[in-house]
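For this depiction, one protein chain was excluded, whereas all remaining protein chains were kept in their positions.
A and B are the chain letters, set down in written order, and residue numbers restart from 1 in every chain.
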Amino acid sequence: MALTKKSKFEDQYIDPVGKSVPRIEGRGIVTGQLKYVFDVQMANMLVGKMLRSPHAHARIISIDTSKAEALPGVKAIVTAKDTHQIKFGSNEYFFPHTVDQMALEADKVRYIGDEVAAVAAIDEETADEALRLIDVKYEILPGVFEIEEAIKPGAPQIHESLNNIALILPVNFGNPERLMKEADHVREDKFWCPVAHPSPMEPHVCVGQWETFTNKITLWSSSQAPFKCREALAKTLKMDLNDVRVIKMAVGGGFGGKLEMLPMDFAACLLSKKAGGLPVKISLTREEEFTTTRRKHGMIYKIKTGVKKDGTILAMTGEVLADGGAYCSYGPTVLAAAMMRIFMVYKLQHFRMTGYRVYTNNPISGAMRGFGGVQSGFAVESHMDMIAKDLGMDAVEFRLKNITGPNMTTVNKMILTTNGLRECIEKAVIASGWKEKRGKQKAIKRGIGIGIAADVMGSKMYKSHESAGAIVKVEEDGSVYLFTGAADTGQGSNTALSQIAAHALGVSFSRIKCKSGDTEITPFDTGSFASRVTFISGNAALLGGRDAKLQVLEIVAKDNDLNIDDLDIKAEKVIYKKDGRVLMSFDKALELCYSFKYGKQIIGRGSYNPKTTPIDFRSGEGNVSGSYGFEAQIAEVEVDTDTGIVKVLQLWDAHDIGKAINPQSVEGQIEGSLAMGIGYTFYEDLRFKNGRVLNANFAGYRVPRSIGLPKMNSILVETDELEGPFGAKGMGEAALLPTAAAIANAVEDAIGVRIKELPITPDKIIKALKEQKA
Amino acid sequence: MNVNLTINKKQHTLNLKGNETLLEVLRDHLSLTGTKTACQETECGTCTVMIKGKAVLSCITLAANIQGEEITTIEGLAQGDVLHPVQQAFIDYGSVQCGFCIPGMIMSSVALLEKNPKPTQEEIEYALDGNICRCAGYPKIFEAIHEAGKNIVSKGSIASKS
Partner (left out) sequence: MLLNPLTLHLPKTPLEAARLYKELEDSKVLAGGTFLLNSMKLLKTKGTKTARNILSLAHVDGLKGVSFQGDTLTIKAMTRINELFESPLPDGHLKILHAVCRNISTNPIRNMATVGGNLTCRYTWTEMGAVMIALDAKMHFLGPDGKEEIMAPEDFFKNAARSEKLFTHVTIKTGQAARTAYRRVKKTIHVDIPLLAICVKTEIKGKKWYNTRVGINNGVAFAQRDPILEEFLNNSSSSANLGEEALEHLTKTIYDTRSTDYKQHMFRISLKSAIEELCHSRESGNP
């Protein structure tokens, strides 16, 4: 069969995997045309608002909405009595008792901002006025706001749990007490990891519409996890999954704050029902963003390690106390991750750590980027550095002595296949000039420090299955749809998954249009969190593309009387596998499929569930992830000992990402994570007093801006993960995990000051320097 | 009251009450939703537009107070299908992630480059200090601006292609 002319789809991205294909949404973004839920304007759309508790802890005695209902322009008001009063949570499968929140509280409010009612009105003024007219009578209860106060017997009880402890997670292996006695040196430290906030630029926003004649809901939501949202809506509204449609549009960032259904999502739907089916839009103010969504768990992290004098770690024990706020959210998984990550990084046989997730009357803590790994990264990596110093050992040598390696199983049964940790450390050391700088720049008050970390890239920690699905649908003219449930929140998953699907199908990138995150159209996907999308959703896209390819090849083989196993599709051509000879173009093959004779629609399907083992939450044992990523991060700082200001000169992040599907996107994620890590180290600190957030705005809660960021060097290490799509593991949060420790370690190298309570602020440096002099 | 504004080179006569911010005129009256808002406290910069070539915050600009002014929003940069060099560079250099900050970020960048196509790193940092980006960490944004400047003609000066 003759070769046909070049396809209109052929372009420079004919073998897209590994290429920095520009974002699909790029043009839409830079012209302002890309629409977010924030921009949605619909006919007869109502404005919805939430009525929130002004008290940190109170019993609801009565709610009188009559005056508000009488206000002209008010179309609907809902309170708990309009609901089934079903609780929802994020860890129902493993910890049913942590399902503790109601969309609209009926009996009790547990933090300032807790939702009590919702209104829908013709405009914002009327909605605000309606909120003012709702009369809620509270019986104020004493509140408790500090972790250590909350667990004391006699403290005000927030839920029905003993001593306000929502969950105790023990992680136990071997006999650490015995090994500690055999240690040549034992060190114990306590760290404070403060509360940060995801603060995506687009606030939480949703539009709910109830189709009254079918009782079907559509919710447009700025969400990282539309299917999770659907699940919770269906549960709390007692509906079938196929009567609830959640649509994710472009999302202006999530960072772990948009991983769940929030009361506003629920309320928007219910208000629409009550308003006869009119769409209701609820958009949070920035203050509500800071106070009523999800914050990072503040953690007291205690850790004790026994080592031999040659640096070998013998045993580790510790305790983690996490300030969970009023409800559980992702708390259990965050707490587990905060402890279990250590096994991915260091070879440990003897380990005992207990984590406590504590209720307080503070805003709700959830799964902010890092999932507990930022806190454990700071604590563990600072602690390790201090041990190395105690032993007179180089910080890098100490790490290398104890790190995990490839093809090993940890004591808690995590199966590490590819593991580029050593290579990452070595590359970072060379790139940063570690040997020439460490301990040698004190005269100019410069220092260099290292932090290492690992991350789960394909985890299953909150549900029985966390599979991803994909459909690759090839149209008659050769254009292709990729339907994926994965939620692109700006990290570029639409583009990367399209690259994977195109590569798996054997065609050029420009054929693919990606449709994602619509629960009615796209297959199930757990969502964008835990850095899982490239590995899990990517594998689904790969399988979908490959399935579509096989369907095409089946027709080609049949028509040419060939064996399908001898054929492949690569770079737009159907070829013989043996020698790469071209049989026909992809377009020609498609013509065959859609011909009068065969009429075969090409609909490829992929479903991927990572190969993990269930976690035993009594011990912490289980292979939690299908793939693990690793990194080494080095920070170089300069300290102004007059002002106490620490300037980060450079950051080097060497990262084992398996394979970079889109190198530019990977770097973008690393750089964004590094910036967030700098924020956490120096100034992201959400402060509270008696449950009230003191700095609920960007003036008070500082995030990194354009001025003064260090030079960021990303070093991508490709270890080719067999199980990953084309060798990829993923990238999302990991670069954020060791930053604070790398910087704290660098500060110690520069001026001998050790900060154990973040953020590192100038006043702490000055105080420590004064104490040093004394 | 009638307020005349030229937005993206198009004349508009708006019938306003007088207390509308430029942001509300753009998003609610004219459905130009490219300009965003994320804080309502002058800190985030997502509402940045250009008035007479200077980057300003539309959320604290009173529309009735800028009678007769020339306003450029993100929707006004491209010429038909041809993107402005800054828009193109932001795509090419991977500077866009979630995109919510980008319209404001691009407006600040265009205002800078049209006055000074060869800014120093420090000048870029100061020009963008009013635009928060939570996703990108800034390096690729800086890179895009350095590059785009090579393709921009400074207003009133000879074309400066390097």
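In this text, a residue touches a chain if its C-beta (ideal position, glycine included) is under 8 Å from a C-beta of that chain, and two chains touch if they have at least 3 such contacts.
Just so it is clear, the structure is predicted and the values come from calculations on it, not from any experiment.
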Q.
Based on the whole assembly, the unshown chain contacts which displayed chains?
A. A, B
**Q.** Hidden-chain contact residue, picked from the options A:41, A:464 or A:643
**A.** A:643
Q. Among A:191, A:327, A:529 or A:682, which residue is in contact with the omitted chain in the full complex?
A. A:682
Q | Residue ranges of chain B at the interface with the undisplayed chain | A | 17-21, 23-24, 40-43, 45, 48, 54-57, 59-62, 64-67, 108, 126-130
Q.
Under the stated touch rule, tell me which residues of chain A contact the chain that is not displayed.
A. 124-125, 128, 132, 285, 642-645, 682-683, 699, 702, 705, 707-708, 761-763, 766-767
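The rule is simple: only the chains that are shown with their structure count from here on.
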Q) Between chain A and chain B, what is the gap in Å from one C-alpha centre to the other? A) 30
Q | Contacting residues of chain A [partner chain B, same complex] | A | 20, 22-23, 25-36, 38-39, 41, 199-203, 250-253, 255, 285-286, 489-492, 664-665, 667-668, 671-676, 697-699, 703-709, 712
**Q.** chain A-touching residues of chain B, taken from the complex the two chains share
**A.** 27, 31-36, 38-41, 43-44, 46, 73-75, 77-78, 83, 87-88, 90-94, 96-103, 106, 124-126, 128-129, 131-142
